[in-house]
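Sharing a structure here in structure tokens format.
The other protein chains are all here in position, but one chain of the complex has been omitted.
Take a look at chain A:
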Amino acid sequence: MTKRQKRLTLVLGVLAGVAIATGLILNAFRDAMVFFVTPSEVMAMTEMPERKFRIGGLVEAGSVVRDQQTVQVTFRVTDTAVSVPVTFEGILPDLFREGQGVVAEGRIDSQGVFHADKVLARHDEEYMPAEAQAAIERAGHPPGAGKGY
């Protein structure tokens, strides 16, 4: 082995070692790496967490109910399999729409109602002009359905 080959082996060894270590760390902390949990994951929990957490999915179509007197709003977050009722008091982001992605931060009560104190809109990776979207709707394939969370 020449000196150069030794250095190359060393460099590749360092890279492989760091890659494996990083992989193990990320795997160990994979629950902490997610920004939100889906309704199905919430339902799979054996006991509801006391602490704050974030729930993410799509705003179920037809589920948004706004209180006429206050800024109270209730809606359901769905991952198309399971949905969780959410109640929130405050200003919603502009992109908050039925059928679109949403992430709510707050606590879940014993009745399984999620009390959010922060609601963020989540948009998907599809960009298109309004006419194209209208054409897709006419064809019966709403964008974002089954994706975007």
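Keep this in mind: contacts are C-beta pairs under 8 Å (C-beta built on N, C-alpha and C of every residue); 3 or more make two chains touch, one makes a residue touch a chain; residues count from 1.
FYI, contacts and distances are computed from a predicted model.
A chain of the complex is left out here; the name its UniProt entry carries, from "Heme exporter protein C", "Oligopeptide transport system substrate-binding protein", "Branched-chain amino acid ABC transporter permease" or "Sarcosine oxidase gamma subunit", is "Heme exporter protein C". Among A:26, A:65 or A:81, only A:26 touches the chain left out of the display. Across the interface with the omitted chain, chain A contributes residues 4, 7-8, 11, 14-15, 18-19, 22, 26, 30, 33-38, 56, 92-97, 100-101, 103, 119-133, 143, 148-149.
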